[in-house]
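For reference, the structure I am asking about is given below.
A protein chain is absent from this complex, but the other protein chains hold their places.
Chain nomenclature is as follows: A, B and C, assigned in order of appearance, with residue numbering initiated at 1 for each chain independently.
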């Protein structure tokens, strides 16, 4: 099998993650594996664990699992909760639903609010529900910061304020898989108890690592939690991490890449990273509007900085369209998932990305719309060109 | 931080895993990540899942987790067992003990036989214990094929025969983390129900992938098992794998490497791979004997093909010795773990390895013994040179 | 010094060479160097020397120098000519002028025809000049197939016919540095005596290798040639190459890459490669026309498939414009050279390239034109989108 036989030129991997892994990270990962019990590894681990806190905007520990993102969801639940505990979750889309299904499978009771995939979490509804829970049966509130299946971003700080307003002791667990390193996210300032993240989106790494940033309260809750746990257990992780070690074999080469990823984000500056993503998202939406297509997200305040989901006109299949884009233009777009399968496609504009990569992407979308005979107006590409030009650094001079 | 600043020349990573990752695998992993829901990935997954069966010597499915080896232990337990189930385990060493501790943490009851770290599993004792279990309270027998902490290899086929002789329905769960791809291992022929393996030893990959090869009986037991499971659940894995997909994001770049690893093992031929390891193990033991040091494994029939653990003479600290080897000769040796900490060191001679790498390794050990003033006779290196010369392909002519 | 610290996303290297080196070639070059006198190297060399003939469309030998392209110009001259020999050259642009200057420095007499940088070689003028040379003082005719400084392609077959029509014995020496592997070129069919080429354009490699494809007549002329030569001498090259060896140390790692490059071109098919380049060139020209800018090449029949040079409107500096493109959009464009310095810029659309990379490039040009306040009409990007869409594989269905 030939893994390296492709059409000419670079592939445009514009799904909402995994994202285009930059050469700097690929090359860092291409170094020989070292002894994970030796001094060189120890220095690496200490450095990475320190840098990660900056990326999560926290002074508290960030746990790194040698496992892909779904695992960090499980870790967040099994370390804080016990069989039969009630968790309040909000259905923003496919991934929120998967997390709920996981909670059910693990023996928790989950209650699902929301359900309009075009809208963000409603903090008022959460506050109301928590106020009604006078017995404090609800042990945790679980939300997805940026719903990867829909491109809808929720206000995490507002949910924190809602919990506080209700004077409810529930933990706040937040999935930031497609927002960390792309959209402003503040573990400490927003009072999050467990932040769940993965390596393959804003962190620009291949899949294979996932994260739990934890609060003191979350760590305490761990002691009372009775869900069985071993691989995901925070306890030994936290105690060994404190000295730069891991309780079992870590994914060394991915840690090489993670070290580079943190350096890259911090060198660019988190604010600059977030502004870059916001600008590309806006350019994308201007193109979508010029095409006269509909953005799935129904609330402009909730538009996602990392991806845009687009509704196909009635009678047109999103997957047929995506196939045209892949086969003609070497462009991978994200598919619609479950409820919106075939009905939306998604453009990922996150990670190691820039203006010309976005223009290649939007050009591919516009051309594929034409080839697939999807009704649309021309001009999306031109609209994005105009916006990017007028907001380029040189335009400010 | 400079990850690439090292002493001159290649590092000798002679711990018993992670092993020296060959350039061919590192370069395969250094390709851009692709869409794990696209046709190119699908072809890769089908190919890898097919090749893996050959490596495990099975016609049954092999599950690949985007998680390091410890996770596959957990997967083996949570998919087959229920809270309070009794498992019979055999204490061959540190890793058998860790697996037992995991079983306890997950809510199982474990019974530990054995305990002499210098001896392999005793199939007769297992048969006897199973015969005594007339109520069939024991749900699984868990053994470690090659105990990485001691260099003692057990006879898995004999354990199977013991279970059969006792006419006991217990499942047979086997850890092959440091034997797969190095020491002959036959999932089907030996009637194993769950084989646990990892990527970073005989498979020559960095850590980050782990495996469960399963029997039909194991898959059936999954239905009755009530331990909570989601990430590790076989069910969705098996159904999606059947079509070349995964239920959640796989570790794509490690799969690139795994594809190469399988090709390399199968191109060389499994028998040739096992013979190569056995020959290097014998050369190592001849050196140890010439040095007049003691091999930890007390049963020549149980000598490991993948590593050799060596007992330090009384009054000498193994870790001080290992530090001398690292600082003077850029050589990483394995440490003694728990019971034998400071008392033994381990030489890994597995993975992508050859005669001259072994001679560099043994030379480093002999020189470090000298520098660390560990009582020993000279001549180990010479003994290995003589043996490797006399057993080289050219010696047969 | 940090070589790997860049703005986010991929750099767009759209100078007319070096071109974007594909990952497949970079990774092939990233293997350990091997013994250039051993059997593995021998197999590689034989394979590469065989594949190269297909790329040059010749059955005659192709010589590979471990030296960049300028060296192959020198090799073509010193192997065929003697001090004081007269060579007829045609001034198509900067690189033709550099080759002439080299001829003069090496002690040849050169006569320069042409001089209009916007036009290709005129075969009739060459025929006329050769007819006038009844004494056959002219020993060689030197032309540049695709003038990299201007984007003007000449008709090599027609020059061959002109020489034949004049019944003149002069050798035909052709520079294909920016055409080989991008624009149809036929060493044998067009009766070329020496073809000069380099690695860093259509062959998609980094710079460091160059080539002389030779005719039997050229090889014969070598015997009479008296210009001093040693490194560039064909004689030992041809005799050692015949057995898969080189007379002095070859650039082994670049040969790894060359082997991949030939495979990639031949897998895609030369005709498909040429059609791909022609289509991208046409899309680029449609954009330039929509911008209402002027293409330097004044003869549509001579438009280049590998690059397009664009004339800046009076009063606007091309280099200031290029700086805006680089600093705002991470896009490298080619500068104007000597006569046209500051007056033109060049877009390279050759090598490992595809539709979306071109659209990123053209978007960058259009945006930079805006930022640099260069008078132009909007719509170039849109024109290219329309053309690429309508000529995509899927449009034929």
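Here are a few things to note about the model shown:
Keep in mind that, in the parts below, contacts are C-beta pairs under 8 Å (C-beta built on N, C-alpha and C of every residue); 3 or more make two chains touch, one makes a residue touch a chain.
Model, not experiment: these values are computed from the prediction.
From the options B:137, B:224, B:266 or B:392, the residue with contact to the unseen chain in the full assembly is B:392.
The omitted chain makes contact with subunit C at the following residues, 1, 3-4, 10-11, 13, 15, 17-21, 26-39, 43-44, 47, 65-71, 73-74, 78, 83, 101-102, 105-107, 198, 200, 206-208, 227-231, 233, 248-254, 256, 259, 326, 332, 335. Touching the omitted chain from subunit A are residues 23, 27, 30-32. Interface with the hidden chain, as seen from subunit B, comprises residues 4-10, 12, 20, 22-24, 27, 30, 264, 267-268, 273, 276, 324, 327-331, 352-357, 359-361, 363-364, 366-367, 370-371, 378-379, 381-382, 385-386, 388-390, 392-395.
Note that only the chains that are shown with their structure count from here on.
With centres set at the average Cα position, the gap from subunit A to subunit B is 34 Å. With centres defined as mean CA coordinates, subunit C is found 45 Å away from subunit A.
Residue positions of subunit C touching 2 or more other chains, listed in rising order: 23, 27, 30.
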